[in-house]
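Heads up, one of the protein chains got dropped from this complex, but the rest are sitting where they should.
Moving on to chain A:
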């Protein structure tokens, strides 16, 4: 049992405020800003990575010696990434409905459909 001293956990407070600010900026970028869609997406992606970094390094125990110098969290993160891979790739695969309109290259076909979709979107 680690001894806890009666003090304000500054690291956590800063991390908490940082994560709130980043969330608000992301929301602002998506809802209020006049930035082009591509930049909004890139911006949100970057913010998401920073957000994950804040969570992992300021709140979780990535660098702690007692977790095998981060061996345990990296192990879990590997599983997390594997699942995210299944989630994204699986959803794209399923939601494409597997329809290929030609004899070859359903992948290329899928991308084409995707492009058409995004074109429709920006034209809206």
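Structure notes:
Here is the rule we go by: contacts are C-beta pairs under 8 Å (C-beta built on N, C-alpha and C of every residue); 3 or more make two chains touch, one makes a residue touch a chain; residues count from 1.
Please note the rule applied: contacts and distances are computed from a predicted model.
Only one of "Sulfurtransferase TusB", "Putative ABC transporter permease protein YurN", "Quinol oxidase subunit 1" or "Multicomponent Na+:H+ antiporter subunit B" fits the UniProt record of the hidden chain, and that name is "Quinol oxidase subunit 1".
Among A:28, A:57 or A:93, the one in contact with the hidden chain is A:93.
Residue positions on chain A in contact with the hidden chain: 1, 4, 6, 8-9, 12, 79-80, 83, 86-87, 90-91, 93-100, 106, 120-121, 124, in rising order.
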